[in-house]
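All protein chains of the complex are present and in place, except for one that has been dropped.
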Amino acid sequence: MTTRNLRAKGALAALALGLMSTTALAGDVRIMWYSDGVEGEVIQDLLNRFMEANPGINVILDNVAYKVVQEQLPIQLEAGEGPDIARVTNLKLLASHWLDLTPHLADPEYFNTNFGAYADWMREDGSSAINGFMTQLTLTGGFANQTLFEQAGVEMPGEGATWDDWVNAAAAVQASQGTAAAFAIDRSGHRISGPNVSYGANYIGADGKPAPVDAGTKEFAQKLVQWVADGKMLKDTWVAASGSTYRAAADDFVNAQIPFYYSGSWQIAQLSSKIGDAFDWVATGSPCGTAGCSGLAGGAGLVAVKYTQNAAEVAKVMEFLAQEDVVREFSERTLFLPAHKGVVEKGGLVWQTEDKNVGPALDVFIAASTQIAPNAASLPSWTWATVYYGALANRISQAMAGEMSLDDAFARIDTDVAEAVAAAGGN
Amino acid sequence: MPRVSEIAGAVVTAPLAWAAQAIDPALRFWQRLTGQGGMAAFFLLPNMTVFGLFVILPLIFNFAYSMTSGTALFLADREFVGLAQFQRLLDCSDFTDPATCQEDQFLIAVRNTALFVVLQVTLLIVTATITALILNRELRGRSFWRAVFFFPVLLSPVVVGLIWRWILQRDGLLNAGMAGVGLEPINWLIERNWAFAAAIGVTIWAHLGFYTLILLAGLQAIPKDLYEAAEMDGTRPGRVFWRITLPLLMPNLLVVIVLALIRAVQVFDEAFVLTGGGPGTATLFLTQYIYEVGFASLLKNPGLAAAASILMGGVLVVLTLLQLAIGKRNEKRAKLK
Partner (left out) sequence: MSRVTAFLTRRRGGPGSILGWHWTDIVTFGWLAAGLIVMFGPALWLILSSFKTPAQLVEFPPSFLPFEARTAVVEGFDEPLPLYVVTDEQGPRTLAEVRRVGTVAQMVDPANPAEVQRVDIADRVPDRQFGLALENYTEPFVHFDFLLYLRNSVFVTLVATAITLLTNSMAAFALSKYQFRGRNAVMLTVLATLMIPLSVILVPLYSIISAVGLFNSLWGVILPTVATPTGIFLLRQYMLTIPDELLEAARMDHASEWQIYWRIVLPLTAPALAVLAIFSVVWRWNDFLWPLVVLSRREVYTLQVGLNTYAGELNVQWQYILSMTVVTMIPVVIVFIFLQRFITTGIAGTGLK
C-alpha cells in the first residue's frame, strides 16, 4: 500500500500545485474530539493550561460530530492519516491503529496502575501496550421519573426488582397519567446487552468468535417485542430507523412522556440541563433478569494514533491529561464517572452542579458497577462486540416493526454476524 | 441596481479580459497546429479531466471493488472473488419474498425504490405541470409566486428532512394541529404507509420548484397567438391543454421526466434524515442501503456495496436510454403529422 501511494503521489504531483493544505509544524498535536455536552469546553480549558506550562507544544482541538469519529476516522486511519490523538468509542475495532506510548512515557507504571483494568478495551489481544486511557467510564442503567410515579400513586420497584416489575409499574403509571408509553430503551445492541446478559446470555463462543444467539438473548428479545406490541415500550425509538442507526429516547424522557428510561450514566449531564426543575428523577440501576442485574460498562477513550509525527509531544499531552487532579477536575465538571483507579478509590468527588438529582444518580451508578456480570464485563474488550451489537439492533427492530418473526430475526442475526466474521477472516 | 451590477461587472471582467487576451496567441498557435478538432479537445479538456479523475476513475475502482471481498478499505489489501458479490445480492429463491434472499434488505431496498420512483415521479410531474400552468397565467406579482415555489430548492436536503421530521413526528406540529381540531393524531413516521407517503411528499416539496421553472420556461416559449386563436374559437380550456399546450411542451416534459427519474432512483438525503429508513425497513432505499453497507454500518462490506451500486447504475442507464428512445420516437411521429 505504501509503494502504491508513493507512485500515485509521484504521478499526480502536478495537480498538487496551489494547494491550500495546512502543514503540521513540529510540536503540533492535533486531537480529534467529539462532545455530548460540555466536555469540549472543559478539555479546551485543560489544554490551555497545558500549553501555558509547555510553551513549545501547540495543541489543536478539532471538535467534530460523533459521526465523523464513527465513519470518517476509520477511513483516515486506513490511509495512514488522521489526528495525533482521538477520542473514540469503537476502541477495540481499530486497535491496530493505536500507538504504543510505553517508550515515550515518563512513568508507564502510572498508567498500568490506574488505567490498567481497562487497557484491554483498547489494545489488541495479547498485547501489553499502553495506547491511551479512558476519559470516562459509562454504565448502562435505568432512570425513572419520580414525580410521575408519585402523581400516579405507584410505588417504584426497589432493590432486586426484575424487568417485569419495572415495566408493569411503569405501565400502571402510563395508564394513570396518560403518557405515550411505559418505558423506552435506546436503539442500540449495546444497550440491550446488559439485560441480555441478565437473562443468561453469552455472546462469546468457546473459540473467542461470536456464538449463535442463545436462550438469554432470545428471552429478552421476546419480551421486547411483546412490550412493543402491548404499547408498553415506546415504538418510535426502535422502529423509526433501519440498519444499525442509533436513536436515543432521552428527549421523550425529558418530556415526561415515559416514566422509565433505560440508557446510561453519560445521560446525566444532559438530563440535568434539559429537565432542570420540571420533575424529580432518579437512577435505578439495571433491573434484574434470571441471571443477574447487570448493565454494560463502556466509555470513550483517548488514544494516541500510530501515524503521528510527534510521539514525544503526544505522550506529554497524554500524561498531563491522565494526572489525578486533571482527571478529577474533568469528571467533576462534565459529570462523568472517572476511570482512574486512584480517583475512584479516594472518592469525594464534588460534582459541579446545582441539580440535587445528579449526585444521588451518579452514586447509584457507582454502586451498580459492582453488579456487572462476568459475561458483560468481557464484552468491551471483545473484538466482535460492535458487529454483534449492530446485527442485534438491525434485526430485532425489524421484528418489532412486524416485518419478520423473531425466529427469522434470530436466524438472520446469526448469518449477519457469521458473514461479517468471514469477511474479516483474512485480516 | 443596474449601475451597481454594471460597475461590479466591469471590475470583475477587466482582469479576466486581460488574461483572456494574454492566452490568445498561444491558443492560435495550437489551433493552427491541430485545427478545429484540436480546439474542441482543448475546450473539453478541463471538464473531462475533472470528470475522469473524480467521477470515472472512482467508478472504475468501484467495478474493481465489486469483485473483491474483505474489510480492508484500500483495493490493494482486498481479496479477489470474481462475481461472488453479485451472486450474493441476487441470491433469492423467490424474488417476490425478501425473506428467501440471502441479502434480504437489498431486495427490500430495490422494491421500495421502484415503488417510490413510480409514485413520486408521476406525482411530481403532474404537480409541476399544474403549477407551471398556473404560474403562466397573467398573475400580478409573478416573480413572488415563482419564488414561493422555488424557495425549498434553496434549502439543503438535511434541513428539509429536519424540518419535516419535526412537523410529522408523533409530537410534532401536524399532530398538535390535528389534536387542536379534535382529530386523532397519527404517528406519521411510524405507520408504514404514511412514512412512505411522507418520503414521497417531502421530496416533491423539495424539488417541485426546480422542475416547475423548467416547464414554465417551456410554456412561455409557446406562441401566444395559438391561444388567442383558440379563445376566439371558443375552445374549452381542457381541449386547449391537450391539443395545443401538451404537444408543444413535450420536449421540456421529456427532459424533466428524465431528470426526475434519475433523481428519484438515487433518493437519499431528505428521506434518510426524515425516516432513517424506518419504520423497520419501509423507507429503506437503494442509496441508503449502499451507503450503510459500504460505509456507515457496524457490519461494513465495501465490496457488496460496490456491487449493489453497479446494479443501480445499470438500472439507471437502461431507464435513461429507454426514455431517450421513446422521446426520439415521439419526435419522429410529431414530424410525420
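Going by the order they are written in, the chains are A and B; count residues from 1 in each one.
The working rule: a residue touches a chain if its C-beta (ideal position, glycine included) is under 8 Å from a C-beta of that chain, and two chains touch if they have at least 3 such contacts.
Computed from a prediction, not measured in an experiment: that's the story for all the values here.
Of the options A:Q267, A:S331 or A:S369, the residue whose C-beta touches the omitted chain is A:Q267. Checked against the full complex, the one of A:V29, A:L101 or A:A250 touching the unshown chain is A:A250. Contact with the omitted chain, checked across B:I7, B:V126 or B:V158, is made by B:V158. Considering the full assembly, B:R140 is the residue among B:R3, B:R140 or B:K332 that touches the omitted chain. Of the residues in subunit B, those that touch the hidden partner chain are 20, 23-24, 27-28, 31, 36-37, 39-41, 43-44, 46-48, 50-51, 53-59, 61-62, 65, 73-75, 130-131, 134, 137-141, 143, 145-159, 162-164, 166-167, 171-173, 175-176, 179-180, 205, 209, 213-214, 216-218, 220-221, 234, 236-237, 251-252, 255, 259, 262, 266, 268-269, 287, 290-291, 294-295, 302, 309, 312-313, 316-317, 320.
Contact between subunit A and the absent chain runs through residues 5, 8-9, 12, 15-16, 18-22, 30, 32, 34-37, 41, 60-70, 72-73, 75-76, 79, 81-83, 89, 146-147, 150-151, 246, 248, 250-251, 254-255, 257, 266-267, 270, 273-278, 280.
Definition applied: only the chains that are shown with their structure count from here on.
One inter-chain figure worth recording: subunit A and subunit B are separated by 38 Å, centre to centre, where each centre is the mean of the chain's CA atoms. By the touch criterion given at the top, residues 1, 4, 70-71, 74-75, 78-79, 180, 235-236, 239-245, 247, 255, 257, 386-387, 389-391, 394, 397-398, 400-404, 408, 412, 415-417, 419-420, 423-424, 426-427 of subunit A touch subunit B in their complex. Contact residues on subunit B toward subunit A in their complex (touch as defined above): 69-74, 76-77, 79, 99, 102, 104-105, 169-171, 187, 189-190, 192, 275-284, 288, 292, 295-299, 301.
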